[in-house]
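Of the protein chains in this complex, one is absent; all others appear in place.
A, B and C are the chain letters, set down in written order, and residue numbers restart from 1 in every chain.
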Amino acid sequence: MTLLILLSVSFISAVVLAFVGDRKFAPEINILGSAATFAAGVGLAIEVYMHGPMVAGNKFFFVDAFNVYLAVLTSFVSMTTAVFSRRYMRWEREHGRVGHWGMRFYHAMFQLFIFAMLLALLTNNVGVLWIAMELATLSTVLLVSLYRTPTAIEAAWKYFILCGVGIALALFGTVLLYFAAEKVLGEGGEALLWTNLSQVSDKLEPTVLSLAFVFLMVGYGTKVGLAPLHNWLPDAHSEGPTPISAVLSGLLLNIALYALVRCKVLVDGATGTHQAGYIMMGFGLLSILVAAFSLLRQKDIKRMFAYSSIEHMGIATFAFGLGGQIATFGALLHMLVHSLTKSSIFFTAGHASQMHRTQEMDKIKGLLKGNPLVGWGLMFGVMAIVGMPPFGVFVSEFLILTATMKDAPLLTPLLLIGIGVAFAALFRRVQPMVAGLIPANQHPLKAAHIPVILHLVLVLIIGLYMPDFLSQWFHTAVELLK
Amino acid sequence: MIELYPFIIEAIQIVIVLLFAPLFVGWVRMLKCWFQGRTSAGLFQPYRGILKLFHKDVILAENASWLFRFTPYLVFGVTVLAGGIIPIISLTLPFATVADVIAIVALFAIVRFFTALAGMDIGTAFGGMGSSREMMIGSLAEPAMLMAIFTVSLISQTTSLSNMADVVIHKEFILRPSMAFALLAFVLISLAETGRIPVDNPATHLELTMIHEAMILEYSGRHLALIEWAGMIKLFLFTTIGIASFFPWGISTSVNLINISAGIIFLILKMGFLGIGLILIETGLAKMRIFRVPEFLGSAFLLSTLGMLSYFILE
Amino acid sequence: MSINLAAQVNSIMAALILLTSFGLLVQRRMYGLLHLFAWQGLFLSISTAIVGYVSGSHHLYISSILTLALKVILIPYILHFLMKQLHIHKEVEQLVNVPTIMLIGIALVIFSYYLTAPIRELSTLVTRSTLAVALATVMLGLLMMITRRHAVTQIIGFLALENGLFFAATSATYGMPLVVELGVALDILIAAFIFGIFFFQIRTTFDSLDVEQMTKLKEED
Partner (left out) sequence: MNLSPLIVTYLSLFLIAFTIALVPLFAKHQKILIYVSFPLMSIASAIAVVAGIWSVAIDTPESVTLSIGLPDLPFHLRLDPLSGFFLTTIGLLSFFVSIYSTGYCKGYAGKRSVTHLVIFYSLFIAGMFLVVLSDDAFFFLISWELMAIASYFLVMFEDELIENRRAAFLYLVVAHIGALAILLSFGVLAGATGLESFSGYTFDAMRQTEFPLKWATVAFLLAFFGFSAKAGVIPLHVWLPEAHPAAPSNVSALMSGVMLKTAIYGIIRVTFDLIRVFPLWWGAMVLILGLITAIMGILYAIMQNDIKRMLAYSSVENIGVILIGIGLAIIFTSFHIPVLAALSLTAVFYHSINHAMFKGLLFMGAGALLHATHKKNMDEMGGLIHYMPWTSTLFLIGSISISALPPFNGFISEWLLFQAFLLSPSLNSPLLNLLIPMGAALLALTAALVAACFVKAFGITFLGHWRGHHHPPLQKMGLEVNWPMRIGMILPALMCLILGILPAMVIEWMDKISDELVGGKIATTAGAFGWLWLTPVAHERASYSGAIVFLWIIVVVMLVYILLHIRKTAIHRVPLWDCGFEKITPRMQYNAASFSMPIRRIFGFLFNIREQVRLSTSTISPSFPNRLYYRLRIRDRFWGWIYRPISESSYWISRKFGRLQQGYIHVYLIYSFITIIILLIFAR
């Protein structure tokens, strides 16, 4: 029941907003819808927490510790993003960057996007997962080109084509998966259900599955933003409206990674080797390095943080690939803290670029004095994202790095280089933005402070005191992913 | 009950240090005059100089600070303290345990530190120049000195000068290469530390060659007297350190009065000969340019390090 | 129609699909592309129907009809409409080094065959040998997207790639579950609308549909 509410609220809000999305009260509806979704998500989480994993809707939906935590996270971040977008989009509209239609479109698509992500998470069907992923792409493609600038259209086109191709390859992988599962589970819908697949994974044909994994890896990996398939990501993040960048970075990447990890578990079960893990580690490592070194040459604030997302997705992918209790725990935690932190960074970065009327970092200065919330928010957000304790990202990086040191010590120098360079690159850019005197091109702005503070406080709390239910959750999820 | 006797010997030694130091300087100057074919002013001229200075008024620059006035007293006090520690006539000095040879070097470092500061206090170019050069020389001479003495102390397994001398006296005499290196280094350093030719010339006030004299150029009256006196004691003490580490034979090892007297006589004899040696060096060499001094001291440092190395490698 | 015959017909369809893929790869004219694409859809639809007949799984007929409606009628029509609107139906695209592209295409086919060989051994289905063709179609679609510089041709390449997927789904496995196929079809439909919007946006912003112009966002300086 809660499951149905969870999915339907966002869908209904999308439909409603498609008609009234340009009204004055539309942002409130948006917030309300997301809040209801979040409440339903929490309800679902409590149910799962109490009674364990469940299958619902004629086996169509499947909820366990792994996806319910992501569902809660998704609905939470989308709620705070909705809160943020109220002030942010009002400003955009007042300054003529979006019109009536744009607003309508924006609000409707925002909700549809959330719906697609939740569907992708909660569905039991590998095929439906694919459909939902495609839907998530399609619903955001036109949001990226919302401002209709040449670069925005270029970014959206690249996003559309690259993710389209990627996801098509994932479908091929899904077909192969079905091809293998069919022989064990028989024809029909049963053969595509996670719940069934995971039980018989050791009976699936290993050669087919390892081929399938390649396609799934490249397909969903494109969406995760793993190098060298990442090229759409910085463009899309930098050109779209900031709330969209925040959810793309904070949520969509997670969902794609979720799909990947689910597939990896199946493949591992079938092949009995660690091949899938090695592939993921390779992609992860490459992404970390490429992103870290690309970070050094960024000039655009949102583009820079997009690269940082690639880096962190690389870390999480690497950790999932590494496997083992501590690394998997770290990876799950990393997904959580990264999306909280990164979305709050995008919030502040968005405000910062509004204040200076530009996304060029060289022209952004004196944020600490100009708008302490934005300044300190950005500063602490970046501190958190680069893995400074006591923020949560540090915890996950701590676990991942130490686990790597134990299981694959020869790779740690590469990880270390990546993390170190990313750290230096981010700080080199952020410090001049927050420090110093207020420049002439800075305009005062009423910032949406709740989402930023809320996210950062959460990340801080996770870093210092992880609640029991959360860790139990993770532990259950770790067991699932073994 | 603390024995009183050693304290009496201590007192005697300090008196000897205070009185013999000018005498030694007088002896050296006399020898120098003879060597250069001049008529000397006599053995006791240094005493007369010091006394005269004590009776003069003090002329002080307007901007001299308390540090400038305090330095002579401190320099004198520290030097005398060192004189109470080094075994000159006897090895059983109660003060000998106050400081070992490292501390003695550090005591001389205090002297240098404050003299250099005093040189800078007035704010003349000469003072700064003297201080700068003095610190340069000191920073090379001091480690070399330490190394030379370390070599001896490694052999005797102690850093207390009295015990070092004790060991050398009582051990069988062996020709050690390390000792030879150390001795050579020590001679070189002593020349530098006490401001003798070829490093510094105590007899001139030629502007650009002064080192020690440049620092104390502004002193007068009793301040100058104290500093001069302390300088003489320093020369004397360096000689006695050399004696104690390399030629300790003759220094009294007990508190016996006869031994003490013998020790004093031995001291006078050794000093006499060392004075001649010093003059031979001084007349044989010319004053170096200031930037040749690092080479000179560097070779001393090298020699002393070689001494220590050869202890570890050869012995 | 016996199963054997059906399999033979299906193989012919597969060959035709592969042929059209090659045709798409080297066709310069817009209209020609469109027609080829429609033909490919038609072959796909027929193949699906045959597989449905052979396997007895009736939802494949629905798939077949869906394919027919979408890939043969609707999307070509939309594309046709767009081309008219954007005045590009007469355009001829420059292609570089057709022989090389063809050679790569052939290499891809061989590669696909090589890859799917072990799987073919496993399969008990009569349509098993078509998996290689499906993979080759996917790869050729990707190759087409790589070699073409026009937005419309890129999209056609993309759709051809999806055809390959579809072909894999039907021929290798006797079709995915219906809900999945419906969903996929829906997604393609939405995608068709979106690229329609895109063509207009690109056209109005860049004055042409040449994607080579869209190289502002890059890391090189």
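Basically, a contact is a pair of C-beta atoms (placed from the backbone, for glycine too) under 8 Å apart; a residue touches a chain by one contact, two chains touch by 3 or more.
This structure is a prediction, so every number in the text was calculated from the model and none was measured.
The absent chain, not drawn in this view, touches the displayed chains A, B, C throughout the complex.
Touching the chain that is not shown, out of B:116, B:210 or B:224: B:116 (per the contact rule at the top). Which of A:211, A:270, A:301 or A:337 touches the hidden chain is settled by the complete complex: it is A:211.
Screening B:4, B:125 or B:174 against the full complex identifies B:125 as the residue touching the chain left out.
Interface residues of subunit C with the unshown chain, by the touch rule above, are 111, 114-115, 118, 139, 142-143, 145-147, 149, 154, 211-212, 214-221. Panel shows subunit B; residues 54-63, 65-67, 70, 73-74, 76-78, 80-81, 84, 95, 97-100, 102-103, 106-107, 109-110, 112-113, 116-117, 119-125, 127-129, 131-133, 135-136, 138-143, 146-147, 150, 153-154, 157-160, 163, 218, 221-222, 226, 290-291, 294, 298, 301, 304-305, 308-309, 311-313 of it touch the chain omitted from the view. Interface with the hidden chain, as seen from subunit A, comprises residues 157-158, 161-162, 165-166, 169, 210-211, 213-215, 217-218, 222, 227-229, 231-232, 234, 275, 279, 289-290, 293-294, 296-297, 325-326, 368, 383, 386, 388-390, 394-395, 398, 401-407, 409, 412, 416, 419-421, 423-424, 427-428, 431-432, 435-437, 463-466, 468, 470-472, 475.
Here is the rule we use: only the chains that are shown with their structure count from here on.
Separating the CA-averaged centres of subunit A and subunit C is a span of 30 Å. Computed centre separation for the pair subunit B/subunit C is 100 angstrom, with centres defined by C-alpha atoms.
Taken together, the subunit C residues at the contact with subunit A in this complex read 57, 115, 118-119, 122-124, 131, 135, 138, 142, 145, 151, 154, 158, 161-162, 164-165, 168-169, 172-174, 176-180, 183-184, 186-187, 190-191, 194-195, 197-198, 201-202, 205-206, 211, 214-217, 219, 221.
If you check the complex, the residues on subunit A that touch subunit C are 125, 127-128, 130-131, 134-135, 138, 141-142, 145, 148-151, 153-158, 160-161, 164-165, 168-169, 171-172, 174-176, 178-179, 182-183, 187-189, 191-192, 205, 207-208, 211, 234-235, 238-239, 294, 297.
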